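Note that one protein chain of the assembly has been removed; the remaining protein chains are unaltered in position.
A, B and C are the chain letters, set down in written order, and residue numbers restart from 1 in every chain.
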Amino acid sequence: MIPLEYWLILSSLMFVIGAYGVMTRKNAIVVLMCIEIMLNAANINLVAFSSYYSTLHPAFGTDVSGQVFALFSIAIAAAEVAVGLAILLSVYRRYQTIDVDKINILRW
Amino acid sequence: MFEGVPIISIIILLPLIGAIMSFSLGRHDKYAKWVALGFSTAALVLSLLVVVAFMVEPNTGSEGYHEGNGFFDFQFYEEYSWIESLGIRYIVGLDGLSIALFVLTTLLSTISILFSWDTKLRPKEYFGLMLVLEVGVLGVFTTLDYFVFYVFWEIVLIPMYFLIGVWGGPNKDYAAIKFFIYTHIASLALLIAIMAMYFEAGANSFGMEDIWRAGQSEFARTFQIAVFAAAFFGFGVKLPMVPFHTWLPDAHVEAPTAGSVLLAGLLLKMGGYGIIRVAMPTLPEGAEALQLVMAAIAIASILYGALVCLAQRDLKKMVAFSSISHMGFVLLGYATFTQVGVAAGVFQMFAHGLVTAVLFMMCGVVQHHCGTRIIQDLGGLSKKMPAASTMMTIGFLASLGLPGLVSFAAEFMVLASMFDTWALWLFLPIISVAITAAYYLWALQRSMFGPLTTKIDTSHVHDMNWYESVPVGLLLALIALFGVFPLVVFQYIDPAVRIVLDLFGGG
Amino acid sequence: MIDWIAYAWLIPVFPFLAFVLIGLLPKRTLGWEDGGGYAVAGAAGALVLSMLVIWDVLNGQTLTHDAPRSTWLIIGDFRIEFGIWVDQLTAVMLVVISVVGTLVVIYSGGYMHEEGVGRRRYYAEIMLFISVMYGLVIADNYLQMFIFWELVGLCSYLLIGFWYEKPSAASAAKRAFIVTRVGDIMLMAGLIILFKYVGTLDFAVLFGQGAGSIVSRGEIPQDMLTLATALIFGGAIGKSAQFPLHEWLPDAMEGPTTVSALIHAATMVKAGVYLTARTYPLLVQTPESLLFVAIIGGVTALIAATCALAANDIKRVLAYSTVSQLGYMILALGAGGYLVIHAHEAGGYAAAMFHLMNHGFFKALLFLCAGSVIHSVGTNDMRSMGGLRGKMPITSITMLIGSVAIAGIPPLSGFWSKDEVLAAVYEGGEFDPVFFALWAMGVATAFLTAFYMFRMWFMTFAGAPRSEVHAHESPKIMTVPLMILAGLALVSGFALFVGEGFMGFIERSIEDLPVTPLHESLTDIAVRIFTDPLTYVSLVLAVAGILLAYRVYYLPGFDRSVFAVGVRGKLQRALENRWYISQFYDDFAVKVWYGFALVADWFDIYVIDGIVNGFAYLGANMGATIRKAQSGNVQRYASLIILGIVVLLVFILYVLPWGGW
Partner (left out) sequence: MAVWNYLDGFFPQLLLIAFALVMPAIDYVVKDKRVLAWASLVPLLVLAALFTEWLFIGGWEPPASDIALLEVSMFSGLFVLVFVFVGIVVVLGSPEFIKADKNQGEYYALILLAITGMTVVAEAADLIALFVGLEIAGISSFALSGFRKTEKRSAEAATKYFIVGGFSSALTLFAISLIYGVAGTTQIVGIEPVLAGYVSGTEPIDAGPVLVLATVLLMAGFGFKIAMVPFHMWAPDVYEGAPTPISGLLAAASKKMGFAAFFKVFLIGLILTKTDWDIAVGALAIITMTVGNLIAVSQTNMKRLLAYSSIAQAGYVLIALPVATQYAVAGGMFHILTHAFMKSGAFMVVAAMGAVAVGEKLDDFKGLNRRSPFLALSMTLFLLSLAGIPPLAGFASKFVLFSSSVYASFEPGQGWLIWLAIAGVLNSALSLYYYARVIKYMYMEKGTGDSVKIPPMMAVAVGFAVLMVVGIGLFPDPFVSACRDAAEAFSGLAPGWR
């Protein structure tokens, strides 16, 4: 069995990569994708912790709530993407761009 | 006389009703002054009846009498629950400390309304706000629950903010906001002090008496010092004390005359009243620990205020600074912790209320008739306005502590108690007596005497209107009356002050 | 037989009623001279009652500690009561106030005739003054006295500034008030000290009345009593225009001459002397204060006399003369205290009060004469007078009588009292040699007094007219009071020899001190006066002064330009500038205090308020800087979130444990 740490390292890397992408990429679609990466990093965590539950918490037996949680979050992420894309579409109509640097008439 | 009648609540409510009526006059705003005068006069008349009914030698069993058992004894006592979950009650009552200020409030409000008789700009708001102000001040002087006290305390700010901001002078924006925020910060210090006392007392009550009673055993010395410092700051800014006084000259200079009258005549008294009603009795050890601080601030206010007056060019600003100096006497009297000093301090509040009202009204008269208050531009006005000049002279003389007028007894007794406590340090505050004479007489000489000024057009200057001379004349009569017979007021103050000092443990 | 003395409290009521009526009645009901009628009635009513009271006092009645009282104030254990106090000392003051007051009011009917509408104010203020002056002298405790003390100061202020449109008058009035207030502060402080230790300011308690002195009763430490008496005397320094606060009195001559006569010669300025005399039971327990009193008196007498030498304003000459004579009285009181302490005799005290009374008459006379001259000539400057003797015979003669009286030529009143004063001072030398020096100063003053008085008289009435003025004698309403006062100046000195004699009369007011009554018969007094060589010393000097003035200012051929060069020139200029004392006040005191005020004002605006506004500025404008971080770039927002997370992590993981929370 792959040690838990490996999963955690993977998820952490994905999380950091996603965060980095949100901060740096100019294309709003890519930013959206980076957010998805971050959400999925958390999903990996949830599933991994659920799988290794009995080693982590020997007193409690097993628990699947992490995996349930992951299912919920996948669904939510999907909804979020749907709304997000719609919003980006309407932004593109008004701004003729989805470069997040250019979308800044609201400030100060 | 008022068995079973909640007379104090009625007196507080009357101006409130008047204010609401005045605000809702719509286009008939020329009647606003009549509404305001009617309701404030009604309150005045009732408050005078209250004075008549007030028992100097109380009959302890009578209705509305509330025995303090060590705390102040109140008459016309009313008590209703308000916010039960926090132990907040609406309690009002009068005793010797408050009754003079209570009547002063109704009196000065009525007089200021009369004095503003020719207000043309937005009269219904103007007179409505004056009445709201009266409500707030009346509440502060009568309520006996800290929470309600604070509520009234803050309510006062709003009408005054508007009075300065709408009807004020050229720099009114700055002055109004400065007044509002500066005094609000002080109020918040007071608020924290009130919260601290409430919790430390643990009586689940904001009642002054309850907290005092619990505090007898619950308030440790360090706690008292800290809370007294906060409360003293809160009250002291209102007083105002040096160096937290700078809101006052600005507010006064810009405020309309009646606003200045109420500001100096009543709002400053709230600070002085708070110290004697709240801070000193409830936190005696704190007061004792900070006695020298109080005294030092008082003396600094007295001297500094007087000195700055000498340099003023604006008549009204001079009067404003003189208030700082004179209110310093109040604080100095308190700081002595002697019967004479504290009683004289309380009396000085009353005296200053009457005198300063006259002074500000006279400044208003000068401004109104001559279009300027700059002393250097005035001169020789006696010729043009003899009545105004006479009244101004008497007002100034009263303010500089001329015997036979009301301030003298207070100042003399404060100084006497000062010597009693600090011996020859007496010579510091007493210098101000000469400086005060100097700035008043100098101002009088340059504004009223000498040849008629040519710096302003004086062709249209005429003497005071009836609505100016009647209020001022009435106040001057009272100034002389209480100057000759101070006992009329002292008889109320003295027993209450005795209770304050008893709270100091043998004081 | 009505017990008039019990009605002494009514004396001030008459003029006060007149004051109220004149002040409040409609103008058309005021009648003669716009209220003059009410004024005369008020003054006369008080005069009549005063005389009745004085009659009672002469018959041995007094009203002191058993007088009826009313409560003014109760604070805690203190009860401040007001009452009346009539003894021999009060009686002397009553005589002066009532007589001079009434005559001045009558005289005003002529003198103020041209004033028009201002007369109403004038009479009201004069009536108020007379009323409170009575109140001052019948007060039975220091606080009550202080109240009236301040009120007479107020009236003085108002009346000096009567012609307020003259800048110099307005300024002089203000000065007078402020300078006397400096004295009043000292008085107030002194009273406060007494009040603290004794718990009351009633004369009856303070003066012991048989219960021993307050020091011996252990109520007040000796050093505090000394301080208190010195401070109380400080009040007298201000009110009686003693050095170094004397300069206000010459300035006060800006008021109408009647006011100068009444307030600044006969009555109010005597209040300081009265106060010092009244405080005698305390003063004699503090020799240091007494010495202080005497020195101030002596110095004042001499300095004021020198200042009078070079004055050209007729009223200023009289004003300095007043200051000088007040110095005499104070000097006599100081010396008299030593006599009471060491010899148990009241000579100095009695002399001071005797001089007070005589001076009240002759100085009022001199002022009213000067007023008559000014009324006629229209100027105060003696350099434009001269030769008025023929045109104003009554004025010139009455003024001559006054001048002779003040110069101390027998048998006019000034001689007797001045002689008694100098004798008392000389006698004090037995107990402290300083008094010999003070006596010498007094004698020198006597010489100078004679000189400058006659300089004035000669410059005014003798010689040829120095300007084109159509002088004429004043109307009867003015000259009759002059004649009455002249008569009094002639005869009041003989009070020394009437009845039990003035000395015997007045010393009864301090007999508790204790004082051994003078066992001199009235003839003994006369004999003592005329056999004492010192009498002749001062007499000869006075005559010499007159002759010198005659030589310099009357006989032709004296070249007065010698006064303008060399050392004499410097001296002349110093005298003309009143020893630069006035300049000192203007340049130093006023400018320094005003400078302080300007600095304080600057401090207030730029430092205290500057700090307040600085905070306000920060609050109002810091946001404008911070909000620049809100760039509108959403990625910056996300970056800031990450940054915040990192900072929080560092804080919790590293700073928090390290900080020792």
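Operating definition for what follows: a residue touches a chain if its C-beta (ideal position, glycine included) is under 8 Å from a C-beta of that chain, and two chains touch if they have at least 3 such contacts.
In this text the structure is predicted, and so the values were computed from the model without any measurement.
Visitor: Name every shown chain in contact with the chain that has been left out of the document.
Guide: A, B, C
Visitor: Touching the absent chain in the whole complex: find that residue among C:Val117, C:Leu555 or C:Leu656.
Guide: Of these options, the touching residue for the absent chain is C:Leu656.
Visitor: Identify the residue among B:Trp34, B:Tyr80, B:Phe199 or B:Trp466 that touches the chain left out of the display.
Guide: If we include the chain that is not displayed, B:Phe199 is the one touching it.
Visitor: Which residue, B:Leu94, B:Leu107, B:Leu157 or B:Leu503, contacts the hidden chain when the whole complex is considered?
Guide: B:Leu157
Visitor: Could you please point out the chain A residues that touch the chain left off the display?
Guide: 11, 15, 18-19, 22, 28, 31-32, 35, 38-39, 41-43, 45-46, 48-50, 53, 56-57, 59-60, 63, 65-66, 68-69, 72-73, 76, 79-80, 83-84, 86-88, 90-91, 93-95, 100, 103-108
Visitor: In the whole complex, what residues of chain B lie against the chain that is missing from view?
Guide: 82-86, 147, 150-151, 154-155, 157-158, 161-162, 165-166, 172-173, 176-177, 180-181, 184-185, 188-189, 191-192, 195-196, 198-200
Visitor: For review purposes, identify every residue of chain C that touches the missing chain, sorted by number.
Guide: Interface with the chain not displayed, on the chain C side: 616, 619-624, 626-627, 629-630, 632, 634, 636-638, 640-641, 643-645, 648-649, 651-653, 656, 661.
Note that only the chains that are shown with their structure count from here on.
Visitor: Of the chains present, which has its C-alpha mean closest to the combined C-alpha mean?
Guide: Chain closest to the assembly's C-alpha mean: B.
Visitor: With chain centres taken as the means of their Cα atoms, state the distance from chain A to chain C in Å.
Guide: Spacing between the chain centres: roughly 97 Å.
Visitor: Going by the contact rule at the top, pick out the chain B residues touching chain C in the complex.
Guide: These residues of chain B touch chain C: 178, 181-182, 242-243, 245-247, 304, 307-312, 338-340, 343-344, 380, 382-383, 393, 397, 402-404, 408-409, 412-413, 415-416, 419-420, 426-427, 430-431, 433-435, 437-438, 441-442, 444-445, 448-452, 485-487, 490-491, 494, 497-498.
Visitor: For chain A, which residues count as touching chain C in their complex?
Guide: Spelled out, the residues of chain A in touch with chain C are 19, 22-24, 31, 100-101, 103-108.
Visitor: Could you please specify the touching residues of chain C with respect to chain A in the complex?
Guide: 627-628, 630-635, 638-639, 642
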